[in-house]
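Here the complex is missing one protein chain, while the rest keep their positions.
Chain lettering (A, B and C) follows the sequence in which the chains are written, and residue indices restart at 1 in each chain.
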Amino acid sequence: MSTEKHHISTYMSHGAVLVILLSLTALSVGMAELHLGAISVAVALLVASVKGTTVLTYFMHLKYESLFTKIMVAAVFLMYALVIIFLFFDYLFR
Amino acid sequence: MFEGASNLAAGVDRTFILILAIAVFFIVGITTFMIWTLFKYSRKKNIPARQFTGSVTLEIIWTVIPLILVMVIFFYGWKGYAPMRKVPADAMKVTAIGRMWQWSFDYGNGKLSKILVLPINKAVRMDLHSVDVNHGFFIPAFRVKEDVIPGYKNYLWFIPKYKGDYDIFCTSYCGLQHSGMNTKARVVENSVFVHWLDSLPVTGNIPDPEGLVLIKNSGCIACHSLDGAKLVGPSFQGVYGKKHIVVTDGKEVEKVVDDAYIATSIIDPGKDVVKGFNKGLMQSYRDKLTDAQIVQITDYLKTLSGK
Amino acid sequence: MAEIKNIAPSEHHDYQGSKMGMWIFIFTELFLFGGLFLVYAVFRTQYSADFHKAAEETNTFIGTLNTIVLLISSMTVAMSITAIQSNNKGRAIRLLLVTIVLALIFMVNKYFEWGHKFELRLYPGSVVLTNLPKGELLFFGLYFMMTGLHALHVLVGMILLTVTIFRIKSGHVHSGNFSLIENSGLYWHLVDLIWIFLFPMMYLIT
Partner (left out) sequence: MSNSETHPQVSYLEYQGKYKGILGWITSTDHKRIALLYLYCIIIFFFVAAFLGLTMSIEKMRPGQDFMNAQTYNGFFTVHGIIMIFMIVIPGLAAVFGNFALPLLIGARDVAFPRLNLFSWYLYVTGAILAVLSQLLKGGAPDTGWTFYVPYSAGSSTNVIWALTAAFVLGFSSILTGLNFIVTIHRMRAPGMTWFKMPLFPWALYATAWIQVLATPIVGITLLMVIAERVLHIGFFDPALGGDPVLFQHLFWIYSHPAVYIMILPAMGVITEIFPTFSQKPVFGYGAIAISSLAIAFVGYFVWGHHMFTSGISYWSKWFFSFLTFIVAVPSAIKVFNWISTMYGGSIQMRPPLLYAISFVFLFMIGGFTGLFLGALATNVQLHDTTFVVAHFHYIIFGGMGFAFFAGLHYWYPKMFGRMYSDRWAYIAWGFTFVGFNLLYFPQFIIGIQGMPRRYFDYLPQFQWGHFLSGIGAFILVTGLILMAWNLIYHKKRGAIAPANPWKGVTLEWQIASPPPVENFDEIPVIKHNPYWFGTEEEIRREKKS
């Protein structure tokens, strides 16, 4: 086991990630206060996706995982996206 | 299947025959092939097995040919289906109303009928409306079917081609009497139809009684059904005049449901709790319903008991 | 794939394998919430005005606060793994304790938030709720279902982290074998990840 190499992240890097996440949160709350209508939905979801990706890459260590794990995660999100798209094939064209 | 009595039947039947032909061809062919290999390559003949592992050419052939065939089937299926969604503008309109477990057909102006009477060779558009749960409106001879879903504006259309009586079924499971929910479609000459429609009495389209409107608007039907089903609270069907056991101050007593009882039940639901139900679920409607409204509700409940 | 050895499976601990198992479990959790997100998406497109109105009812302040709390707790978990890897057991345990305290704060906030809704008689099945317009009714249904299920996951995560602390104390988890802490960490990040999406859906979208 100890033969395998593990990437050890530094405390500093975790702190930096947190700062990024918190500023993104501030951004999305701020945007919501501006009441931009339709755009604010897009922005809120976009910011959430960026935050989600950050958590996945750094906190969940995806950046240092094997290629297969990365593909697996990407494929799962892709599947889910397809499900949404195909579901909306119904609701948007009613 | 074999008496297509509407304009839409041809498209369906053509698709059907096409798939049937392909299916029979492959099923017979492949089964024969399997049985033939059993004999031809039987171990009893003591010929060693040949050890080939595949062939790319064959693999491509039997990917591409089925692909083409299914695309042809898909195309015919779609072609046969597309007209079913294109209702001609001059189609006569009838609303089919599905409720547990009965069809009724609304010809407009309050004219309701239990059977569907239609003039021959005239397009009809059926709007499908459900009062309670999902139903399915199906006339096999006309090759039409569409689910009747509460809150949905589903429809179908067709042109009946031959005179006669045809079965109408409910195909979407809707509870106890699902299998009993059938009736007839009768196709007649136009003149006969006009006469029939004229003599049809005006019965429908009566607005909901005030009591029912109140019950719907106050959210009672979230917990009380009108059809006898047991929800959170006892059903309103037949409740008026019923004799039943209630728990009052921890003791079981028998009470008859009358005007006063109903009023108490609404104002102070915790007082008499019907046995088998839980106290505290129903909240008091003291400030939400006036006495006059409670009387209206009570009057409506009476009608549900046939009083 | 390199090393497959001739020893009984029970004796052999497959580090990569258990991590892969955890990831797959996370996928199922994502799809579990994914089902709710689908429902949300559909109703939101159909009743956007009602959703807008109902979403103003939710307390953005508590929502934001809880987001911050969860983000910080995510970081402390990540740090505690760093601590274990560099053989600093004491620090790892302290960081995990901080995480659990943060989770508690989250739950207390949630308690007040829900409590307030109940005071307004905005609970499932209440008269006030059933008389709201269709879209708002749906919004609150989703609100309770989604935040409720999420809170359940927070609870499970807290239990998992507590178990981890005990396993670190008893010496089962250390720099040579930290599957458990890594996997409970992954789980905790999942809880955070879901909240990251819930937050704008429930509190921000206007």
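The rule we apply is simple: a residue touches a chain if its C-beta (ideal position, glycine included) is under 8 Å from a C-beta of that chain, and two chains touch if they have at least 3 such contacts.
Note that the structure is predicted; figures quoted are calculated from it, not measured.
Any idea which chains on screen the missing one touches?
A, B, C
Among C:Ile68, C:Leu97, C:Met145 or C:Leu180, exactly one should touch the missing chain; which is it?
That would be C:Met145, which touches the missing chain.
Can you say which of B:Pro66, B:Pro88, B:Gly108 or B:Gly241 touches the chain missing from this structure?
Considering the complete complex, B:Pro66 is the one touching the chain left out.
Of B:Ile120, B:Val133 or B:Val295, which one is in contact with the hidden chain?
Of the candidates B:Ile120, B:Val133 or B:Val295, B:Val133 is in touch with the missing chain.
Applying the definition given at the start, please give the residues of chain A touching the unseen chain.
76, 79, 82-83, 86-87, 89-94
Where does chain C touch the missing chain, residue by residue?
Given the touch definition above, chain C has residues 1, 4, 6, 8-10, 14, 16-18, 20-21, 24-25, 27-29, 31-36, 38-39, 42-43, 46, 124-125, 130, 134-135, 137-138, 140-142, 144-145, 149 touching the missing chain.
Going by the touch rule given at the top, which residues of chain B touch the chain that is not shown?
The missing chain touches chain B at positions 1, 11-12, 15-16, 19, 22-23, 26-27, 30-31, 33-34, 37-38, 41-43, 46-55, 58-59, 62-63, 66-67, 70-71, 73-74, 76-81, 84-85, 132-134, 136, 138, 140-141, 143-147, 149-154, 167, 169-180, 182, 221-223, 225, 229-232.
The definition used in the following text is that only the chains that are shown with their structure count from here on.
So how far apart, in whole Å, are chain A and chain B when each is placed at the average of its C-alpha atoms?
So the centre of chain A lies 43 Å away from the centre of chain B.
Can you compute the centre-to-centre distance for chain B and chain C, using the mean CA position of each chain? Integer Å is fine.
41
Any chance you could list the residues of chain C touching two or more other chains?
none
Check each residue of chain A and list the ones that touch at least two other chains.
None at all.
Which positions of chain A touch chain C when the two form their complex?
Residue list for chain A touching chain C: 1-2, 4, 6, 8-11, 14-15, 17-18, 21-22, 25, 28-29, 32, 35, 37, 40-41, 44-45, 47-48, 51-52, 55-56, 58-60, 66, 69, 72-73, 76, 80, 83-84, 87-88, 91-92.
Which part of chain C faces chain A closely enough to touch in the complex?
Those in contact with chain A are residues 13, 15-16, 20, 23, 27, 30-31, 34, 38, 41-42, 45-46, 60, 64, 67-68, 71-72, 74-75, 77-79, 81-82, 85-86, 176-177, 185-186, 189, 192-193, 196-197, 199-200, 204-206.
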